[in-house]
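Missing here: one protein chain of the complex. Every other protein chain is in place.
In order of appearance the chains are A and B, and numbering begins at 1 in each one.
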Amino acid sequence: MHSLYARLNNFSAFLSSCLMGLLAAIALSSFLFTAEPKGELTLASVKVFPGSSRRMPTVKQEFTFVNFNISADLTPLFHWNTKQLFVYLQAEYVDSKGVQNDVVLWDSIIRRKQDAVLNIAGRNKYVFRDLSRSFRNAQAANYTLRYNLMPYVGVLTYGEAGRTSEPVPFPEPETVS
Amino acid sequence: MNANLNGLLEGKIDFEGQKLVETITRVALVVLSVISFIVGFALQSLQVTFGIFSAGSIALVLLIVPPWPIYNSHPVQWLPSLPPTSSSIKS
């Protein structure tokens, strides 16, 4: 502490320790916020169309199109350590081989508390297809609305904000003439 | 001129001053961290937390790094120098 350099050195070392402690405290404070908001998810329509795979145009494949309605108030999830909310709608079903499949159909990033009240009528953003190229023998699907809370510092958390009340079966493919 | 520059860069302060600076640094940084956390948490804004923390740190640097005269108010009392005797030169 006898010279400028010594004092500056000592200060910055202790500053780093305090800063680390502060960041740890902020990360831990996230656990105090335990909101689990619930919303509603309903499907307007589910249709299956035959088509061809976009990468191999000669290969026939079935695609499912889903129109859905979401209403949810996710504002309780926004606290001082919430950087953004990643909201996604997924279809969970057991396919014809008996294997569990989860497919994300739509997602959205919410960065501000004002934008966290969702009232959306949407359709799937992403292509919904099956490994076996057909939905014929797939079991009925459950559709869920989930979110991922991403903090400024700390642990990422996940939650479910809504679910269709009963499994929705896949209809027969429409015939396109 | 060179000696002056060196003296300026070194920024010597006396021992009492060093103890004071050490205490101030530790206490102030801990208090600053706690206050910035509490105020930020109450206002639910991380910007407030880091704003208070940065402002406080800069103020602290200005307080403890330059050799202010307060830190030099207890200069070391050196004993008066003894005239050299022939017996001490022999060894």
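Throughout what follows, contacts are C-beta pairs under 8 Å (C-beta built on N, C-alpha and C of every residue); 3 or more make two chains touch, one makes a residue touch a chain.
Just so it is clear, contacts and distances are computed from a predicted model.
Student: Select, from "Signal peptidase complex catalytic subunit SEC11", "Ubiquitin-like protein ATG12", "GTP-binding protein ypt5" or "RNA transcription, translation and transport factor protein", the UniProt-recorded name of the complex's unshown chain.
Tutor: The correct option from "Signal peptidase complex catalytic subunit SEC11", "Ubiquitin-like protein ATG12", "GTP-binding protein ypt5" or "RNA transcription, translation and transport factor protein" is "Signal peptidase complex catalytic subunit SEC11", the UniProt name of the unshown chain.
Student: Among the chains present in the display, which ones are touched by the chain that isn't there?
Tutor: When the entire complex is considered, the left-out chain reaches A.
Student: Using the touch definition up top, pick the residue from A:59, A:120, A:140 or A:156 that touches the left-out chain.
Tutor: That would be A:156, which touches the missing chain.
Student: Which residue among A:38, A:60, A:111 or A:136 touches the omitted chain?
Tutor: Answer from the full complex: A:111 touches the omitted chain.
Student: Among A:47, A:83, A:113 or A:133, which residue is in touch with the absent chain?
Tutor: Spelled out, the listed residue whose C-beta touches the missing chain is A:83.
Student: Which residue numbers on subunit A touch the omitted chain?
Tutor: That gives, for subunit A, the contact residues 23, 27, 55, 83-84, 86, 88, 90, 95, 97-104, 107, 109, 111, 126, 131, 146, 148, 150-156, 158.
Note that only the chains that are shown with their structure count from here on.
Student: Go ahead and note the Å separation of the Cα centroids belonging to subunit A and subunit B.
Tutor: From the centre of subunit A to the centre of subunit B is 51 Å.
Student: Note which residues of subunit B are touching subunit A in the complex, please.
Tutor: Checking each residue of subunit B against subunit A gives 9-13, 18, 21-22, 25-26, 29-30, 32-33, 36-37, 40-41, 44-46, 49, 53, 57, 60-61, 64-67.
Student: Spell out the part of subunit A that touches subunit B in their complex, as residue ranges.
Tutor: Residues in contact with subunit B: 1-4, 7-8, 10-11, 14-15, 18-19, 21-22, 25-26, 29, 79-81, 152.
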